[in-house]
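Apart from one protein chain that is not included, each protein chain of the complex appears where it belongs.
Note that the chains take the letters A and B in the order they are written out, and that residue 1 is the start of every chain.
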Amino acid sequence: MMLQRIVTDILLMSGIGVVLAFIMVIAQRWLSNYGEVNLNINSKRDMKVTGGNSLLATLSDSQIFIPSACGGRGSCGACKCKVIDGGGPLLPTERPLLTKAEQADSIRLACQVKVKSDINIQIPEDIFNIRRFNTVIEEIVDYTYDIKGIVFKLQNGETIDFKAGQYVQLETVPYAKVKQKVVRAYSISSKPELNDRIQLIIRLVPEGICTTWVHKFLKVGDKVSFTGPYGDFYLRDTDADILFVAGGSGKAPIKSMLEHLQEVGTKRKMTYFFGARTTKDLYLTDEFRVFEKHFDDFSYVPVLSHASPEENWDGKTGFVMPYFKDAIRDPKNTEAYLCGSPGMISAVTKSLIEYGLSEEKIYYDSFG
Amino acid sequence: MQPGVITLGGFLGTDKRDFTQIIADDEKTLEKCGKTAEEIAERLEYFQQQSFDAFESNTIVDNKYKVETEVVRGYLPCPFNHQGIYRKSYTTVTNLQSGKSFTFSALNIHLIRAHHFFEGKKSHFRLEPDEVIKELF
Partner (left out) sequence: MDISAFVLFWAAIFTSNILLTNFLGMCSYLSVSRELESALGLGTAVIFVLTVTAALNWVVYHYLLVPFGIVYLQFIVFIIVIAAFVQFLELLIERYAPALYYTLGIFLPLITVNCAIFGVSLFMIIRDYNFLQSVAFGAGSGIGWLLAILMLAGIRRKLKEKLVPIGLRGAGISLIITGIMALGFVGFSGIVQIQ
């Protein structure tokens, strides 16, 4: 009798549990299964994708990479894209990162939008070019006490197609105290013609997770992945004169542009102002002097802001801005390419506009 | 808060105290010195702005302080899970009379203003509230 009681009670309990679990499984099947939905990009490409994930994840599963700095946490706002329809209502997590104009233009954060039904989105064509590459480190050179140049060789015979001046996002692996992967952007410093490897120029940043990893832990032969290329900072194909202004690791995209121009040949008048603090911060000087010989009209002008008397610096000093005057032949026919901190960019832009350059012809890659 | 999540060394340094305790202890110090965290954040932001206005290069503020800022690529989020991100800028203020200098980032200003958090002892960007009050006001 007692045993029978125990057995029936246990059976009843399990029965209730099983019934509830069954309801949950059915609910999950029915509610969380969005089936195959149609993802249409730029009214051109149609893709069948499995619903239920974020737009960012769905796209990256399909090898389309939208830039994202925070890894889908909805805090950086880098993964903005236009969702024409099928994105559902604007979420409270997106609102703080979108301007009124963007909200009106149906711009959304790809990491927050869930793909639940057929969806139409619009993204820049360049993004199709962005892929994830597996590489092996081929070479690490010390340029200065805090700047290294690193060459990444692509694996499996892959090649990368990019414009001189664009950047890639390097993915770190967990190391030492760092338990998670981080992603950081660096400009490519090698020429696009060399498409089976890229070089990055990386400066050690105090407390930087990625730069410390690159400077202290990476060795030749290590496997590293990056995605790219990203960015609309690239050399425009015109005949205008060029002013390059970049300091520190900002030299990377300029190096890529000049090497590219060396490859294709150019008659353009070019001047590169390299702003640095002391002689210790100068690097690749000989290489850029070689460019001066190679091009018809190129000059490399390092300007030091903090040169001490002991350094015997006989070049230009102070800010770079006062020296633009001699380099600008015809302000209406001059393009400027700037790479550096937001402060430096705004100072230089202001000065260039005063010299008569038009704002549309000032291209920049701001660290900010 | 922990090392390697947002910054390499984290925000606590070698401090064994809980971060709420760090905040409470620093608030005590502030009370003693008669300044609020908001006033300190205001002051630091003033220096940072002066430096941005001078395009980040060396500048002398109030004839007494040398201010310099360095900006690198990227942004940092707040470890308290706030919305918003802060530029990776490092401003160094030197009191020319005493020679003492302090370095803080844009995130520090937010941490002090919104969370009264000056970071743990030996953390890279730890600011001692009493020293800041003594030297920068």
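Just so it is clear, a contact is a pair of C-beta atoms (placed from the backbone, for glycine too) under 8 Å apart; a residue touches a chain by one contact, two chains touch by 3 or more.
Bear in mind the structure is a predicted one, so any value in this text is a computation, not a measurement.
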Touch criterion as defined above, residue of A:Leu12, A:Val264 or A:Val290 at the omitted chain: A:Leu12
Filtering A:Leu20, A:Met47, A:Val264 or A:Val290 for touch with the omitted chain leaves A:Leu20
Where the unshown chain meets chain B, residue by residue: 20, 24, 28, 31
When the complex is taken as a whole, what residues of chain A touch the one chain not shown? 8-9, 12-13, 16-17, 20-21, 23-24, 27-28, 31-32, 88-93, 114, 116
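In this text, only the chains that are shown with their structure count from here on.
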Centre distance in Å when chain A and chain B are each reduced to the mean of their C-alpha atoms: 28
Show me the residue ranges of chain B that touch chain A in the complex, using the header's touch definition. 3-5, 7-10, 52, 55-58, 69-75, 77, 83-85, 87-90, 124-125
As the complex stands, chain A meets chain B at residues 69-70, 73, 75-76, 96-97, 174, 176-180, 184-186, 203, 205-209, 212, 305-306, 319, 341-344, 346-347, 367-368
